[in-house]
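If you scroll down you'll find the structure; I have some questions about it.
Yeah, one chain of the complex is gone here, protein chain that is, but the others are all in their spots.
We call the chains A, B and C, going by the order they appear; numbering starts again at 1 in every chain.
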Amino acid sequence: MNCMSCIEYIIVGVMIASAVLAVEWRDLLAAAVGMAAVSLFASLLFFMLQAPDVAMTEAAIGAALSGAVFIFAIKRTQRYETEEEEKPGWWVRW
Amino acid sequence: MNGQYASLLIALPLLSAFFVPLIKGLGERGIKYYLAVITALQTGIAAWVFQQVYSTGKPIIVMAGGWKPPVGINLYIGHFAALFVLIVAVVSFFTAVFSIWSMKVQPIDKYAMLFLLLMLGATGMIATGDIFNLFVFMEITAISAYALTAYNKTGEAAEASLKYMILGGIGSSFFLIGVALIYGSLGTLNMAQIAQLAGNMNPTVAQVGLALIVFGLAVEAELFPLNAWAPDAYQAAPHAITVMFSAFVVKAGLYATARLLYLMQAVGSWHDVLKLLVAMATLTVVVAEFAALRQKDVKRMIAYSSISQVGMIAFALALGSQAGVDAGVFHMVNHAVVKALLFLGVGYVGIKLGGTAMENFQGLGKRMPLTAFALTIGSLAAVGIPLFNIFWSKVRILIAGVEAGYTWGVALILGASVVEAVYYLRFIHAMWFAGEGERMREGLAISLILLLLAALVIVIGIYPDYIWSLAQKAGSDIFNVGQYIKNVPLMEVGA
Amino acid sequence: MLKRLLAITTLIIIGYWLAQGLAGVPFGQDRMLVGKYYLEHVVEQTGAVNAVTAVVVNYRGFDTLGEVTVLFIASTGVGALLWSRKKRRTARTEGSIVLTTGTRLLAPFVMLFGVYIFIHGHLTPGGGFPGGATIATAFLLLYMAFVTYEIPHRAFEKIEGAVGMTYVIVGLIGLAIGGYFLYDWIWQTWGWGHDNIGRLFSGGFIPIIYTIIGIKVGTELSGIIDNMIKEEVSK
Partner (left out) sequence: MISVYYFGAISLILIGLYAVLVKKNVLKMLIGLSIMETGVNLLLVSIGYISGRSAPILSEGIGPNQAVDPIPQALVLTAIVIGVATTAMALSVAIILYGKYGTLNVEEIRRLRG
């Protein structure tokens, strides 16, 4: 295993970890930041997959602006998930 | 005139939607009339395209940027697309006229833009010949539909829109994964070339890709497990928008499903996907009819009825036989007419009497006889009584179903039709034989549109042959993939 | 807990199924068909060095038109849904001195950088979308640093519309000159810029379209930010 693929494995691992954290954190602000981190690591992966255009777009739009929009929405709603929402549910039952 | 001018079908709504912010100063009435004028123009272009395609018998291939098909994106306006682009434009014109009078929620200028772009999205979905372009147009349709569903800005509208959005988001992601798989194994996105090369595809990849695409489109086409959004959105959206949803937004999704399904005919695992779709469609019909039976709100009841009819169309399209596809297309046309009539009438009553609950419809025959008459015609047609248009297409679908060997599906659909008859007759009973009321004035334009559509229902019911011949041509446009490949001037690329 | 387990099992089945499909599309192999054609002909046919840009703007220009429309719908839709007669910013705390000074210094340069990105889209990675997003980021900085800052949103709406119309009109000029909608008339009919491929003045209508897209994306995204940040004041 050469060093390049080491880096790939590490980035993919960190990306998945931040995705899991973004889903599980009850503080929505932290979750939004976690989502932006996923986008950021994905844009690193795009760069390694020889797609600089996509990497730039993902970093600018996917990470920065979509994170910002999420943060504004959280500011206008509420910051924490409630206890009730912690329990799993099924939206299918809607 | 050059066939490339058919690209105006896309260019005109776009241009006029972008023009709206600049004429904001015209005021509300001005913008509403502008909307009607633009949709009338679009109808004119669509009629020209229709006449062109049906008189020459050859499809119009619009090549964007002048690149030949596999390299560039092409629009394929064949018999089906020409017919349905015309229907989209005509229904949009009617709803634009209806919204002049009915639309009161601010801001009107944004409503006009979203309206035009919804029309554009459906037109593009029907006309495009490129699988990723289909995705883009699907998103245009879907996002403007999300915004328009929530347009009334009540809690219910926002809830319906959110439901639609979440299902739509999952659907579009699935669709995109399917596109990625197909692109990954074939290296092309053009529909004709995909059909050409589909035979050499790895059957597992093809099966997974096609199933993902069918699931993705099922959200737009309102098939069973993914249609939870539909009744809510129909109920909560502004009345004019409900007409558009039922008359052509669903049809665009159905068409896209059928087109992609038949393009991949050569794939080994094709019949498994067909069976999946038949099962989904039959379940749609049964579940929706039983849900419709216990509704108290007329708009929601008709929404469920619309979903069940859509399931029937999907059933016909998934039979995998020429007769089934023809009958499905015929039913699409009839359904567009009847549901446009019903939703326009219900929306009119809803605004006039302040709600669409069943109680408001009691005694409608005494209060608004013209509207009640039109609604009665529509209901009788929807039940499938002979001499109304839906009868012919329903019979043809059932015959095609028996021929294709899906007797159980036909039996279930017939059973569901009985349920449908029960609630529509209850509705007619409420309109004519219950309640009292004063005679009210009915608007001229709306009454004219309603009576026109009702006349259309009866005329097609008595002389179904002309529309049936159109539907047969359109159906063979979908079914006959060999002809489709031959019609698109594919260029040699690479190995 | 049971529900969660059930959900995870379903997801694992879906994942296995996806992996089965992906096994037929092995990673890192050359399966190009149309892509190869693009790579071989991109420089002579469009004059752009960056093949992705050429595909986005020229070969698949129709998609990009649709994409710009999607963003337009989003901006309009957000504007329509969060519409109210009286809207104002409600932030009270001024940005820290580092933020305000930094913003004052940087905002023009960030915008300039965005313009650079979209003008050079046919030569270097980037293009209209990241360029426009960078411009929107500059407005975002201004919003965060100054409590009373507002973009002139009426003017921005008009710019959005006008620029979108320009895009369609460029396409219609192509229809009139070359006979096809979105035809690259600058490169293919007039033949401008054939002798300086790889420099700024080449690439046919790509720089024009990307400028249009950049301005449009910038104004739309800042419009979305503006709508999200302002709240209704009930007085």
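FYI, a contact is a pair of C-beta atoms (placed from the backbone, for glycine too) under 8 Å apart; a residue touches a chain by one contact, two chains touch by 3 or more.
Bear in mind that the values here come from a model prediction, so they are computed numbers and not experimental data.
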Legend entry - Displayed chains contacting the withheld chain: A, B, C
Inset, instruction - Can you work out which residue in C:Val43, C:Ile177 or C:Ile208 touches the chain that's missing from view? - result: C:Val43
Inset, instruction - Out of B:Leu22, B:Val105, B:Ile170 or B:Leu370, point to the residue that touches the absent chain in the complete complex. - result: B:Ile170
Inset, instruction - With the full complex in mind, choose from C:Ala7, C:Leu112 or C:Ile169 the residue touching the hidden chain. - result: C:Ala7
Inset, instruction - For the chain that got dropped from the picture, name the residues of chain B it touches. - result: 132, 136, 139, 143, 146-147, 150, 153-156, 158-162, 165-166, 168-170, 172-173, 176-177, 179-181, 183-184, 189, 231-232, 235-236, 291, 294-295, 300
Legend entry - Touching residues (missing chain, whole complex) on chain A: 5, 8-9, 12, 15-16, 19-20, 22-23, 28, 31-32, 35, 38-39, 42, 45-46, 49-54, 57-58, 61-62, 65-66, 69-70, 72-74, 76-78, 81-82, 84-85, 87-92, 94
Legend entry - Residues belonging to chain C that touch the chain removed from view: 3-4, 7-8, 10-12, 14-15, 18-19, 22-23, 25, 27-32, 34-36, 38-40, 42-43, 49-52, 54-56, 60, 63-64, 66-67, 70-71, 73-75, 77-78, 81-82, 123-125, 127, 129, 198, 217, 224, 227-228
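Following the convention adopted for this analysis, only the chains that are shown with their structure count from here on.
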Inset, instruction - Report the inter-chain centroid distance for chain A and chain B in whole angstrom, where each centroid is the mean of the CA atoms. - result: 36
Inset, instruction - Provide the C-alpha centroid distance between chain A and chain C, rounded to the nearest whole angstrom. - result: 21
Legend entry - CA centroid of chain B to CA centroid of chain C, Å: 30
Legend entry - In the complex, chain C residues that touch chain B: 17-18, 20-25, 31-38, 58-63, 65-67, 69-70, 72-74, 76-77, 79-81, 83, 157-158, 160-162, 164-165, 168-169, 171-172, 174-175, 178-184, 188
Legend entry - Complex contact set, residues of chain B against chain C: 2, 4-5, 7, 10-11, 14-15, 17-22, 24, 62-67, 70-73, 106-107, 110-111, 113-114, 117, 120, 124, 130, 132-133, 136-137, 139-140, 143-144, 146-147, 150-151, 153, 177, 181, 184-190, 202, 204-205, 207-209, 493-495
Legend entry - chain A-touching residues of chain C, taken from the complex the two chains share: 1, 3-4, 7, 50, 52-53, 117, 125-127, 129-130, 133-134, 136-137, 140, 221, 224-225, 228-229, 231
